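Here's the structure we're looking at; comments come further down.
A single protein chain has been removed from this complex, and every other one stays in its place.
Then we have chain A:
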C-alpha cells in the first residue's frame, strides 16, 4: 500500500516486474539436480545466494525504502534493514554449511543434508566471508534500484559517476593489455587534465566568462602535464634523445589536444544540462509561488475574521437568523478548506456539516422542503470526509423544488461498527435541475472511487429510483480502520 502510493504501477512497469519474476522462477528448476542442466554444487550455492539477494533487493525497494521516504523514520528503516541483512547472512551461512559438509560425498543435492560434518578453520572463514562479500553488491544494487524508482534526479548524478568510473577502469585495463602497465602514470596524468578541464576550467569560460582566468588555468594544466609526463617518461626510459624525444613530444601533444577537446565537450554538455534543469526548477518554483499567491488571495483567516465581524453586527441588530446562517456558512467553508483534505474526521463533525449545508440550502428555497434528519449513535465513529455530502447536494440539485412541495430525509445510524447512511428525496421525473451550480463538486463517481479506496470490500452503495423517490443507501463497515 505504501509503496504503491509512491510508485503507481502502470502496465509497462507491471510487465517488467512480472518478466523479472518469471526469469527468477525459471532459474529455480534450472538449478534443480534432477533437471537436465547440471550445475556444480558451488555454482548452485552461489545461485541460491543471488536469488536470496534479489529477494532482498525487492524487499528493500518495496517495503523498507518507503519507510524512509513516506514515514521519514530513519531509525525504523535502519532497524528493519539490519534485520533483513542479518537474516540474509544467516541464510547464506546455513547454505554454505550445507554445501561444505556434503561436498565430494557423492549425493549431489546439498539441500537434503540433515547432519553436519565438522569444519576446518579455513572452511569456516570461507562460509562467513562469502555471504558477507555478497552483501556488498546486493546493498549497492538495491539502493540504486530504489533510487531508480523513487528519485530520478539523484540517480542521474549516480549514473554519471558510475559511467566515469567504468570508463576510467576500462582505459586502465586496455592500457594494461596493450603495454603491460608501463604507461599507467601517464594515463593518470591525462585523466587528471581531462577532469580538471571538464569540471573546473570549462565552467570558468562558459559560466563566468572569465577568459583570463581560464587561459591561466589551462596554461598551468598544460605545463604540469608536460613536466610530469616528461619526467616520468624519462624515468621509465620511454623517452630518448634527439628524434625520439621529438616523437614523444609529438604524441604527448596529440593526446593532450584530444583530451582537452573531449573534456571541453563533456564539460560544456554538463553545464548545458545543468542550466536546463535549473531553468525547469525555476519555472516550477514560479508556478508554486503563483499558486501560493492565488491561495493567499482568498486568505481563510481574513475570511473567518470578516465573517465574525458580520456575526457581531447581526447579533447587535438582533438578526438571529442571519447570525445563524453566518456561522453555518463559516463552518461549511472551514470544512471545504480544511477537513475535506484529512483522511478521517469524526462522524459527529461530518453530520454537523450535513446539517449546516441543509440549513443554508433550505434558507434559499421559497417553499422550504420538508426535511427530516436522524442521527443516532454517531459518537466515537470516524469517517473519511465528503462521502455523504454529494448525495444531499444532488437532492437539492434535482429533487428539491424551491417553488413547490418536496421532501428530504437524511439519516445516519451506527450500529456494531457499521455506519448506515440513507438519503431519500422526492424526485421529479422531468429531471429538472433546480440548482445548477457546482457546490462541492465531488460527484458520485468520485464518491464510489473514494469508498473503494478507503473501505475496500467493506462498503455497499445502493442507488434506487422508484416512483417519485430517489433513495441512496450506503453501508460502511468501520472495523479495523
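We adopt the following convention: a residue touches a chain if its C-beta (ideal position, glycine included) is under 8 Å from a C-beta of that chain, and two chains touch if they have at least 3 such contacts; residues count from 1.
One rule holds for everything that comes next: contacts and distances are computed from a predicted model.
Matching "Sugar ABC transporter permease", "Cytochrome c domain-containing protein", "Dissimilatory sulfite reductase alpha subunit" or "LytTR family DNA-binding domain-containing protein" against the UniProt entry of the left-out chain gives the name "LytTR family DNA-binding domain-containing protein".
Among A:278, A:308 or A:460, the one in contact with the hidden chain is A:308. One of A:49, A:127, A:326 or A:414 touches the chain omitted from the figure, and that residue is A:326. When the omitted chain is restored, the residue from A:143, A:270, A:334 or A:450 that touches it is A:334.
Chain A meets the missing chain through residues 300-301, 304-305, 307-313, 315-316, 323-324, 326-327, 330, 334, 338.
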